[in-house]
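Removed from the display is one protein chain of the complex; every other protein chain stays in position.
We call the chains A and B, going by the order they appear; numbering starts again at 1 in every chain.
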Amino acid sequence: MGRAELPLHAPGTKLERGYIGRSVPRPNAKRLLQGRGAYVDDLRLPRLAHVVFYRSPHAHARIKKLQFEKSLKCEGVIGIFSGKDISQYCTPWVGVLAHLKGIKSPPQHAVAIDRACWQGEAVAAVVAETRAQAEDALGLIEVQWEELPVVMDMEASLSGKEVIHKELGDNICFARAHDTGGVDEAFARADVVVEETFEFGRHTGVCLETRSILADYNAAEHSLTVYHSTQAPHMMQDIFSRHLDIPEASVRVIARDVGGSFGIKVHVYPDEMATAALSVMLRRPVKFVADRLESFATDIHAREHKVKIRLAATRAGEILAFDLDDLTAIGPYSVYPRTSGIEGNQVVNLTGGPYKHQKYRAKLNVVFTNKNVTCQYRAVGHPIAVALTEGIVDKAAAKLGMDPAEFRRRNLIADEAYPYTFPSGVKFEKLSHHKCLNLLLEKMHYQELRQEQIQLREKNIFRGIGLAAMIEVTNPSPAFYGVGGARISAQDGATLRLEPTGMVTVMCSVTEQGQGTEGIFAQIAASAVGVSLDKVRVITGDTATTPYGGGTWASRGAGIGGEAVLQSGRALRSNMLDIAAAILQLDKNELDIADDSVVHRVTQEKKLPLEELGRVAYFRPDTLPMDFQAELTVTRHYTPRQYGFTFTNGIQASLVEVDVDTGFVKLLKHWCVEDSGTVINPMLVDEQLRGGVVQGIGAALYEECLYSPEGQLLNGNMADYLVPMAAEMPDIVCAHVETPTLQSQLGAKGVGEAGTAGAPGAVMNAINDALAPLNVRVTAMPFTPERILKALAKV
Amino acid sequence: MKAAAFAYLKPASLPEAFAALVNPHAKVLAGGQSLIPALNMRLSSPELLVDITGLPDLAGISLQAHSIKIGALTTHAQIEACELVRKHVPLLAQAVRHVAHAAIRNRGTIGGSLALADPAAEYPACAVALDSVLVIRNKATERRVKAERFFKGLFETDLKQGELLVAVEFPLAKAGDKSVFLELTRRHGDYAIVGLAAHNERMVFLGLDSKPVLLQKKTLRQTKDQLPRNPPADLYHSSATKRHLAGVLLERAWNTP
Partner (left out) sequence: MEHSITLVVNGTKVSRQVEPREHLIDFLREKIGLTGSHAGCEHGVCGACTLRVDGQIVRGCLMLAVQANGCRVDTVEGLSDSKEIAKLQKAFHEHNALQCGFCTPGMLLAAQDLILQSEKPTREEIRNHISGNYCRCTGYQAIVDAIEEVVNGSR
């Protein structure tokens, strides 16, 4: 068999991998570097109208009166609409899924009708000729409110004294309990039991490009074209179709350049649905670009967990059991269509994940509050699960007097133990914890760092080293959403077409938001077909031109979309060889494709340039045998099915210095060893890891959406909500172990969320390691100077 | 968000500027680095913006007999690059490096910063520490106010309707003077949690009250005792934390050779 038929990871076979595994620059980045990106706000359409939203100033209030008279008189105003007006064109939705048993949430409208449930919820829409004019009119809308009691604190919410949605009976959106049995017995026989309560601040994605949508309804054909800054065009096509009652095939969603997403842009937002509805109502294009203040108040938030965790271990350092109780608050609605129950569910699935204990018990409560909604943001649940696990593991190691690296080594699941079923029920195909740990310790010169740490402590310099091992969900199967009834495709497709000039066009349902999706698809396609990289063009982000698929989320782009491209490329190559065999009148098995040419398989002698193959196939098929039809466009799809998720693993380390006078934490260095299976482009993978690490550092040190007791977002602007900046970030060393998944030919697993998953735990452990000589610990993220000073009893 | 509508005037002379500033709903636009964000977020909606950046009398840095005179329109970047400032007003030269980022420093002005009187800004504290004099004009006269008396409260100064801050005069540093500027920010270029502009016996804190807080240098402990009991908390730091951090800065300045 030739290289086109074997998996890239086929054992014992030396395969030509082409561009796969090479750090080639992304072709599409050149355009962005010259300011020639095409983000939604860059588009110009005739008769374009702009919409802005009147947003509730209260966290919970009934709308008694809504008056538009004065605002309607403003210059440039096209129309002003209430929730009821818009509900005539856009049906409400409910964010629940069948496989999250018992999850509940009330119907949600594009624009609130009777009641606003968080500060920032839209209650009216103003459409005008310019954004400034729309805002002028917004200021003249008159609203009378009846303030309602607010539920801000998650424990208060759980107690149910005040119920936000009376019809639901209580404030519990979703609850889950998991128990392997034997947990109490394990704790009873343990030599060491450690316990801690960890808190995680609510934070948000802060995409540099804010949420943006331009909806263009064509009344003549009852069709809708939506230019949307989204990660999931086909999902949105389905949703616009169903909620606006337009045939699915008449809805086209186009995601051109997307200025960052991180999970923020994979949800249904009421104001975006309203924008599409307004385009239908007004029969003209309408654009909504969230301003930065709206982004903070209405882009999904994430995290906000309070978790009590216990760990039982033997004196010899064997972990026996984990026991946890997670409480998380999600705002007043479960977000559609993925629900807001997933993050807590992941905490239950993943906590303790790297270790070989057999007893596990977890309790989860997901409750409503009158804050902005939360939902899936980069690394969903992982940062919580990793920090909990690794925080309590470090505490146990300290109590046992054992080095944290050694304690981990004793408890990590053996690299030979796979396939493996974890006590939470999730299944691992093949992981490499020990290889990763060893590589990490070597890369960071662990022992030397420990020596240096001891020496510096004598000089009152408090350095800390923190480790965080992790497992991560990637390449999700239909088990993630589809089985629960969500119309979110778990499969992706790629169409490859050989052009007459010998170039290859790739159309893939996975989208690009800067990860380099199009770049790696070009690499895979070029390698699979046998052409040079500059001969490949990639098209993504358009429901009208790409195969149907899920898009980009849950670290699935490379593993699922990439496999579809690979299989499609191999099929195209086979078809091309059929044509070449017909032209050359040679046996197909004697031929191969390399360097833009059909070659002899053994001698590599050039037989036919691809542009000649294309010329004959398209323009002179009369020269081919009568019964032969050239097929130069092929489509293949791929769905992972053998496992619910293709788990990956990795480990991170953080080196910090804590200024015990000011409580400031200086990040000195960070390491990340990751096993994401086949690495398609090491440079892109490293940058994914680093970007993810920095977002994780944001969670650990800076980022939190702060609310007043009345429900006002206090830091909803760029100056007050702190995201990591260049000056404070450390250099981040990346290294890889490659354990390809055997489910696919490509062998790639996901990597986009790994950095964010592990960094908060690593930084937390490093801070606590630095503070260890002072016998204090911090457990509430973000670790602000004040929290560290309080732990040190200095304030 | 987009700013609400306003009228705009760019006078070519001071008399023309003073004539426009008669309007009580007019605001002075200098570098605009604080005003324009407020306009964009509709936190401020003046009727008229009087852009004073075309007034030649307000620019430039000059060496006077006993002071360095800095025109109100001098930008942070110009101050940072100025040899005279480095030589004669070392405290200011230290402080300016902490002001925001390059793109802001190219537009923001010392006059704008002083007239805005943000309690977390660097210049007001420096002006008080250096016992500098602010030069203020209205259409008829010029008056001079000591920095200590200029800052009245939160974003509140001695400037009256119809007046413009035209310059600030910093006394020349003498041999043996000790100037130390320190501040704590979580991220480079952010507004400080707390900062200290110390010049000889005058220790002036920013971020500890609605205006710069001047402490007289005594023993370390006695000086520390003068720190405000309950400085205003910010989003991330309680009053107690700010007071603690101010004490840390004081000690660090004290121990700076």
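What we mean here is this: a contact is a pair of C-beta atoms (placed from the backbone, for glycine too) under 8 Å apart; a residue touches a chain by one contact, two chains touch by 3 or more.
Keep in mind the model is a prediction, meaning the values are calculated, not measured.
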item	value
Interface partners of the hidden chain - shown chains only, full complex considered	A, B
Among A:Ala137, A:Ala362, A:Val694 or A:Val751, residue touching the chain not depicted	A:Val694
Option touching the unshown chain, where B:Ala100, B:Val145 or B:Leu172 are the choices	B:Ala100
From A:Asp42, A:Glu129, A:Asp542 or A:Glu738, residue that would touch the chain that is not displayed	A:Asp42
Those residues of chain B which, in the complete complex, touch the missing chain	1-8, 10, 29, 32-33, 36-37, 39-41, 49, 51, 53, 77, 100-104, 106-107, 187-189
Interface with the unshown chain - residue positions in chain A	25-26, 29-37, 39, 41-42, 44, 132, 205-210, 257-262, 291-292, 513-516, 683-684, 687, 689-695, 717-719, 723, 725-729, 731-732, 755
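Keep this in mind: only the chains that are shown with their structure count from here on.
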item	value
Residues of chain B touching chain A in the complex	1-5, 41-42, 184, 186-191, 193, 235-238, 240-241, 244-245, 248
In the complex with chain B, residue positions of chain A that touch it	130-132, 135-136, 139, 291, 293, 661-664, 702, 706, 714-715, 717, 719-720, 722, 724-725, 727-728, 784-786, 789, 794-795
